[in-house]
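One chain of protein is taken out of this complex; the other chains stay put.
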Amino acid sequence: MNALVFPLQGLTIIVCLGVLLHLQFGRTGIVNFGVVGFSGLGMYTTGILVVNYEVPFALALLIATALTGLVAFLLGLLILNLESEAVLVATLAFSTIVFYLVTSESWLTEGVVGLGTVPRPFDVGDTSTSQLLFLLVLVAIAAALLVYAARLQHAPYGRLLFSIQDNETLSRSLGKPTFRHKLVFFTVTCAAMGAIGGLDASVNQFLVPRLLTADLTFVVWIALVLGGRKRVFGAVLGTLLTVGIFDIVIELYVDVPREFAQQLPNVQLMLFGLTLILVILFRPQGLLGERRRKPQDSPTAESRKKVQA
Amino acid sequence: MLEVSGLRSGYGDVTVLRGISFSLDHEIFAVLGANGAGKSTLLKTLARLLPITGGSLTFRGRDVTQSQPHRLAAAGLAYVPQESNVFPDLTVAENLSIGGLIGTRTKEERLEELFDLFPALSARMRQKAGTLSGGEGQMVAVGRALMQDPSLILLDEPTAGLSPKYADALFSMISTIHRDKGLSVVLAEQNASKTLAIAHRAMVLNLGEVFVIDQAANLDTDSLREGYRL
Amino acid sequence: MDTLIIGLIEAAPLVLAAIGFTLIYYLNGFINVAYAETVTSGAYFAILFNSILGLNFYAAIVPAALLAGALSALTYVAVFRPALRRGVGKIEMIVLSVGLSFLMRHAVRLFFGVDLYLFDITDPSYLSVFGTGVTSAQIWAMVLAVLIAVGAYLLTYKTTYGQQIRGLASNADLAATSGIDPTKTSVLVWFVSGVAGGLAGIFIGVFSFVDYTLGWNLILIIIMVTIIGGIGSVRGALVAGAATGIATAVLTNLSDPLYAQVFLLLLFIAVLRFRAAAARSVKTLMARS
Partner (left out) sequence: MTGASSATRPPGSPAAGAKTLHLHDVHKHYGGRTVVDIDDLVLGAHGIEGLIGPNGAGKTTLMKLITHVVSPDRGRIEYHSPDGTVLLTQHSPDAIARMGVVKTNQVIQDFESLTIRESLLLSLAGAEQEKFYKVLRDKAFLRRADQEIDEYLDIFTFQDPDGRAGSAGEKKLLDILRCLLLKPRFLLMDEPTAGLPQEETDKVMELMRTKTQETDLSILIIEHDLDLIWGTCEFVHFMAEGEILLQGTPSDVRSNATVAEKYLGASHA
């Protein structure tokens, strides 16, 4: 059981980032290739505040979230009205900058030596109980994000975001100030990524720059694209099938020969790449497919159906 | 030369042409109609740039309904679109050279013939095609098509936006190439009067359907006005 | 002076890679992240011929670069062309290329491991240029970079193939109706761009070492340099690619990569914002009456 808790924490973090990416890319069409930049900023800000300045974890997390939001706002202001390719490159570059920042400013981050130890946000006395509780908190946060994403399906704001993704010019012609909406939503969702990163600091406890390589961004992307970028549960399914299978099922339950075990993370990323190719070529909408359409949940629509029946 | 039968086509799921049939011999064939009638769509479809969703297309005895555009070009069909009909970043010489990829005669030979038709071009060879004026650009576009040594040339409103002087020159040039080079021409135009003066036969399209096909001489103002819904 | 010369030398492969990357972007209109692996493959092919098969370094360059070109053409035929035919969107094409990049990079790692490979250059003579010591390989890299740049320029501007490439890139429909076979021309472009990328990889390997992240570490800079350089014209990319490549290399030497990266990002955003403002008037060109 205890062996499961840590990988499950990591998996939940990926799910959270995946749902946030679904909101940005799958719903609004913002191509954020710098997920790890935002989560990493949150992670290291939290870590630095807690370890170097002994700020209480909750306050550190709050500051990290706000700082990530502020940075996202400034970046968004500059790039969100450029075409999506430029957004992609700029966010990727941003995450690389965060990586270099963490690596080179070692007076603050301890660089490659590593920053530690970030404590768990709470301690109920017993380590394994605390860990389990922390996992439950993470799951609750993931669930909350999923509920939010699901509610958006039927909320005016959700329709607005879809309209921006599908045809921003048309959306503008219907009177929607699309740039402002994109900027606000990007800021909020990136801030949330920062918060998730802050919690991840506590999952990892010991922070090294290697946690901030672009691989994390692409793991989240692969999970989302595999599951279905427009679907609320796309990221969940995708994460289970990628990270879930490798980091949990194979890692813990499959007896891999030792000479092969070393290659496992490598083979894993190779297969992730192959998966991405196959999905885009053969099922670009992802495993969950297109959004199924339930009858609109509106009082009159339901009553009208009854009358007709 | 060209057999068109029950042709249906359009953009995405918008059907523009709803069953067009006509056949073309060695002649200048005019396609007339108001804007939105489907003239450009027809020519684009004939050049195989739009998917054919119904009917068939035969060129020089071969069924080309599913052919790729570059194969049709190699078979002797040249197409001059109404807009974006030159490679703007390429020089005039390069534009013409691309036309000369097809066929066996030397490029020099063909260029010489072309300069006889458009003497003004020889002075512009090093200029970028995108910087030419409307009339000169149109000459390069037609010139590029002629360099292909085609047996059939499709011209989509070549005189649109040209001054009357250029337009007249272009119309008489079309007559010349038909007479001297033996080219068949499909000429889409909105301006009926000048077109009918050089065409042998004409087809009036209205909202994607054939309104009338007749000898050019037989089309009077009344039937045109009716076809254009004027 | 030192830093300038080192900058120039280090920029040479970068410029090569930028040329190759530009050709593909120019023709197919999408950012090919897997180009990183084309660069890497050139280096590994050369290592294969040089240190494993014992071929002279300069003799190894040729087959290695050709193989990199072939591999690049293969990725086009096997992955990208099918995707383009299926109408995969611009962003999805990039995601696809990221997938291919992962697959190739980690395949390389599977076969070659994480070891660092060094080229075996038999007579590394050291020369002094304006008082800065450089190796003959570095000089060769410069010379070859210049040659390839000139070659790429001549190919795109002085040959019929070049006309076809530029024609296809600027107006695909018109090119097809002019008789240009889009597939043949595209394969040629991917091959040439692969050769340029492969050479870039080889020389980066010469300057330091070869490992599986060689291309990946560079791809972001290549992408930014090329986009800043002005996609849409090979000529512009040649000139601006060279200028930005040198500037970046110099900057990287003067400060640490962090500031070079920040500088590049800011330059990237500034250039794109400026261009977007200009493009708005171009976009309105599409507005038909």
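Each chain gets a letter, A, B and C, in the order it is written, and its residues are counted from 1.
We adopt the following convention: a residue touches a chain if its C-beta (ideal position, glycine included) is under 8 Å from a C-beta of that chain, and two chains touch if they have at least 3 such contacts.
Only a predicted model underlies this, so the values are computations on that prediction, with no experimental measurement involved.
Here one chain is not drawn; of B:6, B:51 or B:134, the residue touching it is B:134. Where subunit A meets the chain that is not shown, the touching residues are 148, 151-152, 154-160, 162-163, 165-167, 169-178, 180-181, 184-185, 188, 230, 291, 293, 295-301, 304. Not every partner is drawn; the one left out touches subunit B at residues 12-15, 34-37, 133-134, 157, 160-161, 190-195, 207, 221, 224-225, 228-230.
Everything below uses one rule, namely that only the chains that are shown with their structure count from here on.
Distances from each chain's CA mean to the overall CA mean are smallest for chain C.
Chain centres here are means of the Cα atoms, and by that rule the chain farthest away from subunit A is B. The distance from the centre of subunit B to the centre of subunit C, each centre being the mean of the chain's C-alpha atoms, comes to 41 Å.
We define each chain's centre as the mean of its Cα atoms; on that basis subunit A and subunit B are separated by 54 Å.
Contact residues of subunit B toward subunit C in the complex are 47, 49, 68-70, 72-74, 78-79, 81, 84-90, 94, 97-99, 101-102, 144, 148. For subunit C in complex with subunit A, the residues that touch the partner chain are 31, 79, 82-83, 86, 88, 90-92, 94-96, 98-107, 109-110, 220, 223-224, 227, 256-258, 261-262, 264-265, 268-269, 272-273, 276.
Against subunit B, in their complex, subunit C makes its touches with residues 160, 163-164, 166-167, 170-171, 173-182, 233.
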